[in-house]
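Here the complex is missing a single protein chain, while all its other protein chains stay put.
Going in written order, the chains are labelled A and B, and every chain counts its residues from 1.
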Amino acid sequence: MAPILDIQNLYKNYGTTEILKDINVSIEPGDFLVLVGPSGCGKSTLLNCIAGLEPISGGAIHIGGHDMTSVSPKDRDIAMVFQSYALYPTMSVAKNITFGMKVRGIDQKTQTAKLEQVARQLQIEALLNRKPGQLSGGQRQRVAMGRALVRDPKLFLFDEPLSNLDAKLRVEMRTEIKELHQRLGASMVYVTHDQIEAMTLATKIVVMKGGVIQQIGTPAEIYKRPANLFVADFMGNPAMNLIPARTRTAGAGTEIEIDNKGGAPIILRDPHTSNLPPDVILGIRPEDIAEPGFRAAQSAQEAECLVDMVEPAGADTFVLTHLGGKQVTARLHSETEAQPGQRQKLAFDLNKVSYFAPDNGQRLN
Amino acid sequence: MTDVTHSAARTQSRTGQIVLRWLLYVILCLFAVYYLMPLFVMVTTSLKSLEEIRTGSLVALPREITFDAWKTAWSGACTGIQCDGVRPFFWNSVLIAVPGVLISTLLGALNGYVVAQWRFRGANIIFALMLFGCFIPFQVVLLPMARVLGLMGIAGTIPGLIFVHVVYGLGFTTLFFRNYYVTIPAELTKAAKVDGAGFLRIFWSIFLPLSLPIIVVTVIWQFTQIWNDFLFGVSFSQAGTQPITVALNNIVNSTTGVKEYNVDMAAAIIAALPTLLVYVVAGKYFIRGLTAGSVKG
Partner (left out) sequence: MSKWLEEHLPKVVLAPSFIAILIFVYGFIAWTGWVSLTRSRLLPKYEIEGFIQYDKLFASPRWDVAMNNLFLFGFLFIGISMLLGLVLAILLDQNIRTEGAIRTIYLYPMALSMIVTGTAWKWILNPGLGIEATVRGWGFESFTFDWLVNPDYAIYTIVLAAIWQSSGFVMALFLAGLRSVDTEIIRAAQVDGIPTWRIYTAIIIPSMAPIFLSAFIVLAHLAIKAFDLVIALTGGGPGFATDLPATYMYAMAFSRGDIGQAAASAMIMMAVVFTIVVPYLYSELRAKND
């Protein structure tokens, strides 16, 4: 199948500042693409470029196989949901939803039918005569979705649509958006700075920083095999532990030495990885450091560490320790007996580690 | 013992508070008298006969209320050689102010909409240049304007004065609308663009319905400016087209005949009435315009 959205060598400058550098992404019909990154990384600008709300400085954007470079937003067959929802304040909910159809000269009967269908779908029938000012945040969000749904576009664009909602509502709406995507099978591009949103919603994630794409992949790929230190640190909560370490070749594998606060250095053996430089940054997720015998796999190797702090979080208990001069988080089960100031045996799952070069931060294995 | 002194001190400070409070109200009332006195004198004088004015006191209430001065001021007082009162000039001012206000407000709304929501290269410089136009002393444009109005064939006419007021009102009306429209999130325009609406459609369907408060502020501001204008009126009008401020000045400063102070005052009140009425009815918007015109930003 031809990609529904294809971005090639896209550049965007404001004057002499480069906002987006050599962006290449494409998605298939039915994909849910999430653009994620810290604020100022260019993700919203990229979305605006896809929508045609910002002119591009170089490269090309194709939607549904057509070059969109000089096509105005209204002719791109897209619909967009904004962070502030951007509901027209003087129009009722119904008028907000039908405004686009009215502008396009669609007949009244079709308008009414579509409005009813979308209102039913989003359960906002009771709100149709209200003004946006009389709606709660969640209701406004629904109306904004309705305004997009009614268009039946080739491509849905979402610009941080959940960031103005409170935490509980955000989780609810997240589920609803995911459900909607699965039901409609529509193609969506979604911008967020929230990595959990990205992980839960996406079929494909683009991690951006400073106008440059850091990694493109499925949520699992991004989580398990981050392409560089930035992605490793940005995706996942609590973040991946990034521990400076020294390596020695040992047979077919590698021996890894990590400074251990208040004790002899820890030595771990990775039988599967070889050809690492002498100094690396070892990346290991908190859940891959556990109590021996509890969650750790057979490949786990044990070491004793000094516990700095214990943070119970309900289902799990996070234990903080110091390794390689860095604070390291381990995710233990909730009944752990770890105590601050005491030594605790921890098991490291060496099958799931990442190695990064300290100088450029790129992944090594 | 200590308790007693404490409570004594407290009572003392409370009486002190009350005295201060009274003092405060007295001062505020004195200033109210200061601000009201001229209006009071104008009204009472306009209701007195000339005889009573000459013999009585400035601040005394009229012994006998007479509306003769008002009648004379409205339809009989002499402005130079003409003796039709201020009536024709009142209507001149209306004929100048109404189209002048409407045109400059509409243009200001469109300009403000462009500058705030459709930024393009150089839009800021254009806005800065227009803003500065608010501040020039109009003396610097009087001479060339007189010639250009002549070249355009509208010298000394009401359309000429409307034109002048529109041109030099644009800076402020643009500023008002611009400052109002920049507070409206740009996402609204974006959403409408995605919905397929164009420049004018977005203005008409989305921005104009939102603009009632700023339209009121702008209309009041422009109306007050144009109605109260004297410099343009005296420079660019001729015998039949003078606005009321010019006529009032001519009545007051005409040296022929007996000085009729009651007629002067009645004419002055007539000249002030429309803007005073606006102030009383829509004071909130009037003040908002004044402060918006001074606090740029």
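By definition in this document, a residue touches a chain if its C-beta (ideal position, glycine included) is under 8 Å from a C-beta of that chain, and two chains touch if they have at least 3 such contacts.
For clarity, every value in this text was computed on a predicted model and none was experimentally measured.
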TODO: Have a look at B:115, B:161, B:188 or B:215 and name the one touching the chain we're not showing.
DONE: B:115
Task: Positions on chain B where the hidden chain makes contact - done: 24-25, 27-28, 31-32, 34-39, 41-42, 45, 53-54, 57-59, 107, 110-111, 114-115, 118, 120, 123-124, 126, 128-133, 135-145, 147-148, 167-168, 170-171, 174, 198-200, 224, 227-231, 234-235, 245, 248-249, 252-253, 261, 264-265, 267-269, 271-272, 275-276, 278-280, 283, 286-287, 290-291, 293-297
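What we mean here is this: only the chains that are shown with their structure count from here on.
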Task: Separation of chain A from chain B, taking each centre as the mean of its C-alpha atoms, in whole Å - done: 57
TODO: Enumerate the contact residues on chain A facing chain B in the complex.
DONE: 48, 51, 53, 72-74, 78-80, 82-84, 86-91, 99-100, 103-104, 147, 159
TODO: Spell out the residues on chain B that touch chain A in their complex, using ranges where they run on.
DONE: 185, 187-188, 190-197, 201, 205-206, 209-210
